[in-house]
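One chain of protein is taken out of this complex; the other chains stay put.
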Amino acid sequence: MSELYLKIIPLFPLLAFLTNGLILKSNAKNSLAGFISFLGTFISFIFVCLLYPYVKETPVTASLWQWMQFSNFTFEVKFLMDNLSIILSIMVTGIGSLITLFAIGYMDHDERPGKFFSYLSLFIFSMLLLTLSENLLVLFFGWEGVGLCSYLLIGFWYTDLDKAKAGRKAFVANRVGDLGVVLGIVGYAMVFHSISFVDLKAVSMETVLANKEMLTLSSLFLVLGATGKSAQIPLYIWLPDAMSGPTPVSALIHAATMVTAGVFMLCRISFVITHLSVVLEVIAWIGSVTALMAAIVAVTQSDIKKVLAYSTVSQIGFMIAACGVGAFSSGMFHVFTHAFFKALLFLGAGAVIHCLHHEQDMFKMGGLKKKMPKTYWCFVVALLSIAGVPLFSGFFSKDEIMWMAFNKAGTGQYIFAILLTAATLTAFYMTRLVCLTFLSKDKTHHDPHHPIHDAPPIMIIPLAILSICSIGVGYLGMPHFMSHENARAFQLFVEKAVSGPKPIVYDEHTEHLLMGLTIGLTFISMFLAYFMYVKNEESKLADKFKFNLRKVWNLSNNKFFVDEVYFAIIIKPIKNFAGFLVNIVEKYVIDGAVRTIGILSFQSSVFLKSVRGVELQSNIFFMIMGLTIIVTILFSALMVK
Amino acid sequence: MIIYYYLAAFLFCLGLVGALTKKNLISILLCIELMLSAVNLFFVLFSKTTGNIDSQIQVFFIITVAAAEAAIGISIIVSLFKKINTTESDEVSIQSE
Amino acid sequence: MDNMSFLPTILVFIGILCLSTLSLIVPKKGKYISYGLTIVNYVIFLYSINQQMDLSLTNLFVVNSLGTKILSITTIFAIIVTVINGYQELKDVRNSLITSFVFLGAIFLVGATEFITFYVSLELMSLMTYALVRLSGLEFSKEAAVKYFIQGSINSVIFLLALAFFYGATGGFEFKGFTILNQQLYSFSIGLFLIVVLFKIGSFPFHSWVPDVYSNVHKGVLASNFLISKFVIGFIMITLVQNLISECEPHVQNMMVSIIIGVSIISAFYGNILGLAQNQFKRMIAYSSVAHSGYMLMTIGLNINQGYEKQLIFYLMFYSISATAVILCINFFLDIDKNKDTYDGLKGGFYKNHLMGTLLCICVLSLAGIPLTSGFATKYLLFTNYFKEGLIGPALALLVSSIVGIGYYIKVVISLFMEEKPENYVPVQAGAISIENRLLLTFMGVVVILGGVLPSLFINF
Amino acid sequence: MENLVLFQFFFPLLAAISFYISPLNKKKSQILALVASIIYLLLTFNLVNSVASQHGLSTLTNLITFKIDNFFGLTYAIGIDGLSGVLITLNALLLLIVVISTLNVETTKFKLYYFSIFSLSWAVNGSLLTENLYAFYIFWEAMLIPLFILVGVFGGDERKYASYKFFIYTAAGSIIMLGAMMYMSSLSYVMNGSYDLTPVIIKSLNLPFAGFFSPQSLIFCAFCLALFIKVPVFPFHSWLPDAHVQAPTAGSIILAGVLLKLGIYGLLRFVIPVYPQAVFAYKEVIITLGAIGVVYGALTAIAQEDVKKVVAFSSISHMGYIVAGIFSFNEMAVNGAIFQMVSHGITTGGLFIAVHCLYVRRHTKMISEYGGVAKVMPVFAVAFFIMLLGSMAVPLTNGFVGEFLIIWGIYEVHPVLGFVCALGVILAPVYLLTTFQKVMLGPITNPKNETLTDISKTEMISFLILAFLILLFGVYPKILSDVYSGIIPSLITKV
Partner (left out) sequence: MAIDILLTVICSIFALVVVISSNPMVSAFSLLTMFVAMAGIFFQLGSTFISAIQVLVYAGAIAILFIFVLMLLNIDDYKKHLSRNNVKPIVGIVSAMVLLGVFSIIITNNFDYLSKDQLPQTNMMDLFKELFEKYLVPFELATMLLLASVVTVVSMLKKSLGNNEDGDQA
């Protein structure tokens, strides 16, 4: 029974996709398409929930078909539901259902709802393929599938060329990562002769250490893949641009689910990389530096979605850093909590944008607290969560990560320091966002015919549910000092499927000290933000800061010029090189050689034709010359003997 | 007798030079006849060397054929003369595109 | 008593030939009688030579079985030439008649076992060809005839010189079963004889008459040149010189073979490269024939005991058929006996007449040696011989030259299929092509294809 | 069985000739072409099926041998194995696709058109079914003519130049091969008294291998040159872009779909099994060429301004994968390469049809002329995109299977080259999506594009068939690989 459940879970989104994409007329009603899509996702959610009791006992696998078969290797399309994937599945289908509901409201004026919802369903399907995968191949199916959906949805409003370009950028950046994934998969297969997660889980430390070089390389390739999908340095550049897609898409794909696939993959291979110190170190540094850098950038952005995008990058940096310090389960926990509050933030932002008729600049908002109170309160919950205010979910997960980082041998303290800075900045810019949007003076453009008011219930209900979750899910993984019995319940659940952290010497004193430090810094920065953007709005305190720190501000506002640098050192050279190949190499060397042979033979023909004598005398001349030459050659042979 | 061999060789080469340098078609024909008689001389000389009269029969045939050849050649040249009004060999050229 | 089994046949042939010559005098109906007699003559000849096992006149004139086969093919070719010439005008019939004399020369050339008969028949063929060129009546026919005549005469003098030395070296004229008295004179004579062969088959550097003659004669003359002169002389001369060279001392033999290889490679390249820049078909065909002479010349360098005659015949036969068919097809699109044979007349030709366009395409591709046509099968066989004998490098060089050759053959196909007529193009008169010529062409096209697909039908004649 | 084989073998030729001589008008000719190509597909399918059930497809099954008596022992032998079975089916399928998708071509020369495509199909089919090198060469060269006519008569503005170049270039390559073939024929004649060359006979010649200038090495190089020109492998590809750009859609589809594969087929059938030492000695060079081709094709595709050129250079890139995969002699890579042969035929065919749809509407192939077409042709946009997915090797499409397995195999054998090949994975979306974006997305900038009509039913059908195959082979590739995978073990153990 459980196998059957597992097999049919991805079927419903697929059916929804086919129905929306093929059967539904292009001018079908928005609500119908949305409902089909919602139904597909929600039924999957139900089946995932039904599967939960089975999985709790033992992981469920279901083999669908053989993909390819070789003499010493078989590729199978096979699903695995274990403690790790069920969490992600619940998250994907649950949050997916909510966001689909929200999207029905959000997309009410769109011309092509059928297409939108079919893409959305296709995404859910791909994401389920990714989470349910039993081996790296199926994971890669989902991996690329979600990338494709991301492309389609970012460029959904393709008549705007910038949006289409953003989609392409996302796809190409992801492809760079996918290259790593492919090569990583091959490398793993070469060592383990299997790409099944069940086999990867069972690898022994000796096997890993015996093939250390190969595995380190392959793992780094896989990490490259993870940085692509999860928007980490060096491939994070696509995510901010991806915000040009519809906001529900940003919420679902670019905040809650898809971008965490990298963390998921790292968890899947955790049993291997946990023995590879170099890889862990790299992961930890990538994650922490990304967290900090994205946080710095987020501080100065004015586009509400851009802030959220960089915040996502930053938060995923935390998760990746968690993996890097060996605390995969903590990373997963943050994935889980983050999904809720980040989805909430995006949907809230979506509601705001929807009501302000696609205005995204925070400096043109303000004072929405009164006009959109429900949205405001949802937003505040999310803010408190992400900022890490105690008792909200973000606090539990983020604090766990920082604690784990601190305990990492070697560079742990540095990583902790970086993450702490990032967390502080997070509190600052999120507060800034809320202040500018809801609390500061009303700078919105007034339209008497369309007064600004809260979004319709179909958009608010998902917000509400997510708010409750944002508060609640944190208690699944409480730290020790709150509950000794249920401490790290979530993490322990996950650790049945992923590698657990190295045992640490538990030092309550240090933990409390660090926690106090974190909380203190969080509150200070939140207050600072409130002080700057609400209390001293008139005195332009923010502008003074901006002026005094203009160099840093510029750097931050321009995203450290990373896009420009990439353009200058990668894209432009490639374009120039391609142009060089086409205009010089292809034209003059490769084709030129061929043409030259042709032209030469034709020209020599013309030349010979012109020197060929046309009158009798030269004909006789040629004859006599020929005669003489041949006779002389022959004569020399006769004489030489 | 051996001197005639050299004579024949000399006449033949002279004929070749003539065929090349002469500018009149008839003169070229004359030079060819010169070469022919050189060849005839060779044949007769060789018949003495080998003690076999077959080559003299060949000379007979050569003279017969040469007559026919001269007749046809002359008539071709005459008809060309009627067309281009000259027998200069330089004028015998065929332009092609 | 000598075996005189060939006597009745040849007497009947000569008799009817004289009759048909005389019948030209009959006013009005003369040309029809003559035409009919000519064809009947060939048919009778063909029939009678195939009735006997061996044909001989004296013990110095023997046509062996291979010779009989060659004669049979040549007879069929002669009939084709006669049909091509047609009977519309008196001069057509006259040309056929002169061709009969060429054919007569060919008969004796095939059967000759000593050089005197060989010489006389060769002269008969050449003289008649000069006359045919002269009588073609194109713009430069007379110039071409003079050029051909002068060069041909010089060549025949060289031939005689070779004969003289041959005679001096062997004490006789038989070219089979002679004894060499003086090796040096013999080698020298064979060297000269080689030059004659090169001239006759039109190889570099003795090729200059080829384009001039080919581009200034009637299609019938061209056909007789390909089908009779080229076929018979090419085969007889190449096999003969191959035999003669094999009697030389080894180091001379090696030198001769290397000369031949050099000449054949240069001919192939020269012909093919010059073919590229030609704007006239007949010149293009002429240079292609120079190239083809290079291809087949290398057979001389092969070991005579292996018996490559069949392959050579096969090659020559299909080369002649293809070249003739090309000329005939082109004549359909523009009357090459009256007009400048430039490519313009051919543009879009396929759409004028599908059959003729297809046939032309097939035959040109056969000349180029593209598979599914006989040109490929024959070339394959011929070249494989070269490889077999270890002439790998030279054979490869020939192959490379044929790549250049494809360049101009394919231009014909391009004109046929892909060109539109130029705007200011003055239409040329298309050659009237009689129904029997159409049938003939179709037949030739089918043969060309069959020769490529099922070559065993022909090689096993 | 014999009758079935013969009928299948000669059916396209008969069809071609009947087009040529029939007095039918255009409409009826089209219907006849449709019917004929469907019958042909069924025949081919039936043939492969029945051979598979009776003899299996893992070794070459001789079906018929015509002995040409007295022609120096040459024979025409017809045989089939998994590889040729797959490719003849692809050939028949693409013929059908071509016929369907080009029903809307405006030409008065329809007789010549159908004659060309059917005789082309016949030649391709013939060369895939022959066991002898001589017969293979005959068909190999014979297919130049119909394609030459297709490109030269029905092509674009530069068609004469393109067809001329294409013909000379490929013929030049094959003539070099012919030289090698003749050399071996002569050896075979000395040994067996027969010119016949089958892989077995070539193997038995035991050509010596010692350094570059030894016979086996030179013959191998000659064969490779000819076959690489056809594939085409970098740097012998310069005829392909011209030919593709100028060719009509039918020519492009058949050219990219099956003709290029014949180069690979020749390698697999007549080169790799018979020159073990040479293959071993040069395989790394060839993989390197393949890998360079992958990157080079992709990079040059980025900077193209003509939609068809993009597809043409993408072909070079994809064919680079195949060559590199074959010469890695890794089971997966070889399997993937053969898979890629089929899938490239399907996806590239689809892309060309897509270009064709644009071309018949706007009569231009320049990218700059388009923009925002998706707005007016939404169904077409979806179809085009699915073809792109296949070409970009997105998982669960057919393109992925081949490239994934090839990269896998090469990476196992030669990690650096595997990495280089994998770069193609990054570059493919760069040029394909850029092209798609410039043509289909964005606002409509050119007013001429505002009135374009969406694709018709016939175009839809061909897209549907192709899309179905793209997804089928992507999701369940084993259905295809089972047909040919039997031949692979013997192939890779020979080296």
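Every chain is named by a letter (A, B, C and D) in the order it is written, and numbering of its residues begins at 1.
What we mean here is this: contacts are C-beta pairs under 8 Å (C-beta built on N, C-alpha and C of every residue); 3 or more make two chains touch, one makes a residue touch a chain.
Owing to the predicted nature of the structure, the values given are computational and were not obtained by experimental measurement.
Every shown chain touched by the omitted chain in the complete complex is listed here: A, B, C. Contact with the chain that does not appear here is found for just one residue of C:I70, C:I116, C:L194 or C:L382, C:I116. For chain B, the residues in touch with the chain missing from this view are 1-7, 9-18, 20-24, 26-27, 29-31, 33-34, 37, 40-41, 44-45, 47-54, 56-57, 59-61, 63-68, 70-72, 74-79, 81-83, 86-88, 90. Seen from chain A, the chain kept out of the figure touches residues 617-618, 620-621, 624-625, 627-628, 631-632, 635, 638-639.
The omitted chain makes contact with chain C at the following residues, 14, 18, 21, 24, 57-58, 60-61, 89-94, 97-98, 101, 104-105, 108, 116-117, 119-121, 123-124, 127-128, 131, 134-135, 137-139, 141-142, 168, 181-182, 184-185, 188, 338.
Quick note on the criterion: only the chains that are shown with their structure count from here on.
A straight line joining the Cα centres of chain C and chain D is 42 Å long. Rounded to whole angstrom, the centroid-to-centroid distance between chain B and chain D, based on C-alpha atoms, equals 64 Å. Rounded to whole angstrom units, the spacing between the C-alpha centres of chain A and chain B is 96.
Shared contact sites, meaning residues of chain D that touch two or more other chains, fall at 168.
Along chain C, residues 146-147, 150, 154, 212, 278, 407 each make contact with two or more other chains.
Of all residues in chain C, those touching chain A in their complex are 146-147, 150-151, 154-155, 158, 184, 187-188, 191-192, 194-195, 198-199, 204-206, 208-209, 212, 251-252, 254-256, 259, 263, 270, 273-278, 404, 407. Those residues of chain C that touch chain D in the complex are listed here as 350-351, 354, 361, 365, 370-372, 376, 380-381, 383-385, 387-388, 392, 395-396, 399-400, 402-403, 406-407, 410-411, 413-414, 417-419, 452, 454-456, 459-460.
In the complex of the two chains, the chain B residues touching chain A come out as 16, 19-20, 23, 25, 28, 89-96.
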